[in-house]
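This part shows chain A:
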Amino acid sequence: MTPEMLSLSNSPGLFVGLMLLKLIVVFSVVMLMVAYATWCERKIIGHMQTRLGPMRTGWHGLLQPIADGIKLFFKEDIIPSQASVVPFLLAPMMILVPAIITVAVIPFGPDVTVSGLIVPLQITDLNVGVLYILAFAGLGVYGIVLAGWSSNSKYSLLGGVRASAQMISYELAAGLTIVSVFMLSETLSLREIVALQSEPLWGTFSFLPNWYVFTQPLAFFLFVITGLAEINRTPFDMPEAESELVSGFCTEYSSMKYALFFLAEYANMIVVSAIAATLFLGGWYGPLPSSLGVINLLGKIVAFMFFFIWLRATLPRVRYDQLMRMGWKVLLPLALANVVVTGFVVVLLQ
Partner candidate 1 sequence: MDNNLVQIALQNVNMWAIMPSLILICFGMGLLLINVFLPRGTTKHAVWISLIGLVVTGLFVFKGWGDPQYGFNDAVALDNFAAFFNITFLVAAGLTILMSDEYLRREGYPVSEYYPLVLFTTAGAMWMASGTDMMTIFLGLEVMSVGLYVLAGFFRNQVRSNEAGLKYFLLGAFSTGFLLYGIALIYGVTGSTRLTEIGIYLNAHTSLLGNPMTLAGLVLIAIGFLFKIAVVPFHMWTPDVYEGAPTPITAFMSAGPKAAAFASFLRIMEYCFFSLKPEWTAMLWVLAVLTMVVGNVIAITQTNIKRMLAYSSIAHAGYALVGMVAANEIGYSGILFYMLAYAFMNIGAFAVLVLAGKKGEDNLTLEGFSGFGYKRPFLGVAMTIFLFSLMGLPPTAGFAGKFYIFAGAVKAGYLWLAVIGVLNSAVSLYYYLRVMVYMYFRDPLEDYAWVSMPVSVVVSIVIAIAGSLYLGIVPGFVMELAKLAVF
Partner candidate 2 sequence: MSSTTGSLPTTAPILFEDYLALGIYVGIALFLVAILLLLSWGLGHRTRSRIKNEPYESGVYPTDNARLKGPVPFYLVAIFFILFDIEVIFVASWAVAYDRLGWAGFGQVSFFTLVLLVGLLHLWKTGALDWGPSAARQNRKNQDIP
């Protein structure tokens, strides 16, 4: 008899317990990673610039994120006199919350069996998982636009408008690269996408897994670039652009509200890394054995994060017209061509 999926009907107590456990663990890990991503960034960039980075709080500054957090709690919470108060308060939440909850569909390990019932290591396995990701990635732009508009400051407005144009421009190419992935997988469920990637490459080469980065290298490349632009990281951090726009859309924010924007940036980095790892690099599958699935996924995410931080230390910011030109004239046609060619090949091969 094949084991059943654990569900509310066959074992309610166990289900609710495990569900809460998964929720709390995922949430804590994400928040912890966000906090320490800031530390990592400062350390890595410091060393790349032959500095040491934070050193005073704890061993090699390990307690720095906590110290920062405490400091931010006690900072003055300023609401500018001309701001539209309600959207001004909503904006930081609207930008952080979608970033956190996008993680909910990422599978972080193979199914485990608990007392004869299958438990997927994933908060929720939506059958439209990929669309869910696209939807929530698209929500982030509202927070930025709202923040820029409601502050009633010129720098904020410019930052917000730039951000919206940039994010929606790159969302197109991002959406199309994802389309070319699920054209291969024929499913929108991330759990199944990962399962498909654990088969041998093209069903024949046993020395390589069927990671979609091998079958869709161009899509992977495009996705990483558009991902960077979507989360406004260097070299695409046009919305903040501190050398021209002070601090862009979050110029008027202070205290914890400013910190939420900061957290959201790192949370978004984690989300993009996790999606890239899941869609293209096999998620929890490989290179280590599947029993260490969580380690696999975390390792890939950390590698991506390091790559993003490295880029920040290396590349200058691109000019805005260059940014838009690349989005519309290079990435979009390439992504379209990729979809059509992929379609041609898969229809030919079936």
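Operating definition for what follows: a contact is a pair of C-beta atoms (placed from the backbone, for glycine too) under 8 Å apart; a residue touches a chain by one contact, two chains touch by 3 or more; residues count from 1.
On how the list was made: all candidates are chains of the complex that A comes from, given by their letters.
Fair warning: this is a prediction, and the values are worked out from it, not measured in the lab.
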Query = Which numbered candidate, 1 or 2, lies in contact with chain A within the complex?
reply = 2
Chain A to candidate 2 touching residues, read off their complex = 5, 7-8, 15, 19-20, 22-24, 26-27, 31, 72-83, 89, 92-93, 96-97, 100-101, 104, 123-128, 131, 149, 151-157, 161, 164-165, 168-169, 171-172, 175-176, 179-180, 182-183, 185-189, 192, 195-196, 246, 251-252, 255-257, 259-260, 319-321, 324-325, 328-329, 332-333, 336, 339-340, 343-344, 346-347, 350
